[in-house]
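Apart from one protein chain that is not included, each protein chain of the complex appears where it belongs.
Each chain carries a letter (A and B) given by its place in the written order, and its residues are counted from 1.
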Amino acid sequence: MSTFFEKRQLVTPGDMLAEGTYVAGENTYKKDDKIYASRLGLVEYKDKMVNVVALKAFYIPKLGDTVIGVIVEVGFNGWTVDIHSPYLAVLRASEVLSRPFRPQENDLSKVLNAGDLVIAKIIAYDRSHDPRLTVGEPGLGKITRGQIVKITPTKIPRVIGRNGSMVSMIKQETGSHIILGQNGLVLITGKTLENEQLAIMAIQKIENESHISGLTDRIAQAIKKEKAKQKEEVKNESKT
Amino acid sequence: MSQKHEKLIDKKGLRLDGRKPEELRSVQIEVGILPNADGSAYIQQGKNKILAGVYGPRELHPKHLALPDRTVLRCRYHMAPFSVQERKSPAPSRREIELSKVIRESLEPSIFLEYYPRTGIDLFIEVLQADGGTRCASITAASLALADAGIPMQDLVAACAAGKIDDIVVLDLMDTEDKIGSADVPVALMPNLNAITLLQMDGILTFEEFEKAVNLALEGCRKIHAMQKEALKTKYVNVKEVEE
Partner (left out) sequence: MSSIIVSLKRKQIAEFIEKEKRLDGRGLLDYREIVVEPGVIERAEGSARVLLGKTEVLAGVKIGIGKPYADTPNEGVLTVNAELVPLASPTFDPGPPKENAIELARVVDRGIRESKVLDFKKLCIIPSKKVLVVFVDVYVLNHDGNLIDASALAALAALLNTKMFNYEVEGDEVKIKSDLTQLPVRKHPIAVTFAKIGDKLIVDPWLEEEQIIDARLTVTTDDDGNICAMQKGGNGYFTPKEVLKAVKTAREKAKEIRKKLKW
């Protein structure tokens, strides 16, 4: 029984991570008692479990996940939603219009049109069916303002941080409201455009550097630096 | 095949470009160079310049091609009209259609196709400049593009050819050697699993020569595999260096 890498070491697909009675966790697979990486990422050994935290992955729908998506098609009795996943999601008209709707009378494109953004929850999904969404809960529905950043979905937990520490710090420091879609889309709404830019910068920095230690401090510092720069610019503008 | 049989190996045992028989050409690989693609890679091997881009897994079009139990990998190997001496028609040739198939089949064993049923992965390979051994260099780059797209895989696939010129078995034939030489054996390997996923051969080889050529090609694949891993890691390590 042995492991072949340091904790949090960068591994590539096919690297042998452990041999013996280990259990293959995320982004790994087992073959003849050996555990190999199936994605590029950072290896983690927890007890008998071997995981790889992928540096790049795409979103696979999970029941109960909150996602942010774009309406790509208005159909006869519902919408098709791009949730940045291999599968397109379906939002049925009955999920949005509470009374029984009549296709002849209700123009669905007046409720949600192609290009509209929605925050939604996944209520059904399996291997043979595309994911189904609902917007019928508080906090869900059409997005009317703010900006969207797209990051690789495996980084969402890093944006959240331990017990939400990272995201609360960013919210506080940038004065912005942040909604995280598990599919890697993040909605940022701030009082000013500058505030939103700050939060976007912070989130992109997390995406690029999450595999390097001391992340929270670095992000906090980067925000402060950027803030100072923004103030400077405002000053310079008012002078001229 | 040429009118005058040029010498491909000189008295010192060196090849036209100064390489020893068992030596690879210089290889540069870069991962993640196409901003729009889900994954991408660029390889230069000798004068070969090849781009690979991956889109997906995503909804497959036309939809009836989708399979209920696995992803469909589609591959297009294509040569730019200016990639060779005489302009090549941009329409796909029979050679390109065959190569698209064998390249796809060299990569399929490495991918967990059953993870994402009903979807498709599109792999596009563009040979911008060709200098012999393009199918192998394409596979090397394509496998990295798939890894860069975050597609779960058993192993990387590294490819390299060996062949016979002037009665000597050599590694990694360049264009002239390929054209004048007497045999070419392109091989692709999943190094950690010791699994050969591409094997072709044309020319004339005895069994002993073939055995030597395959082993040499496998050796080449392993060397290229090390460079693949470096290239993949470099993309992420670079950020760190800028920072500190």
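The working rule: contacts are C-beta pairs under 8 Å (C-beta built on N, C-alpha and C of every residue); 3 or more make two chains touch, one makes a residue touch a chain.
What you are looking at is a predicted structure, and each value in this text was computed from that prediction instead of being measured.
With respect to the full assembly, the chain omitted from this view is in touch with B. Taking the complete complex into account, B:Ile196 is the one of B:Leu16, B:Ile33, B:Ala80 or B:Ile196 that touches the chain left out.
Contact with the chain that does not appear here is found for just one residue of B:Tyr42, B:Phe210 or B:Tyr236, B:Phe210.
Of the listed residues B:Ser100, B:Thr119 or B:Thr140, the one in contact with the hidden chain in the full complex is B:Ser100.
Seen from subunit B, the chain kept out of the figure touches residues 1-3, 86, 94-95, 97-98, 100-102, 105-106, 108-109, 113, 185, 190, 193-207, 210-211, 214-215, 218.
By our rule, only the chains that are shown with their structure count from here on.
Separating the centre of subunit A from that of subunit B, both taken as means of CA atoms, is a distance of 34 Å.
Those residues of subunit A that touch subunit B in the complex are listed here as 10, 12-16, 27, 29, 31, 36, 38-40, 54-58, 60, 86-88, 127-128, 152, 208-209, 211-212, 218. Subunit B makes touch with subunit A in their complex at residues 38-39, 56-59, 68, 110, 112, 116-119, 147-150, 152-156, 190-193, 228-229, 232-233, 236-237, 239-240, 243.
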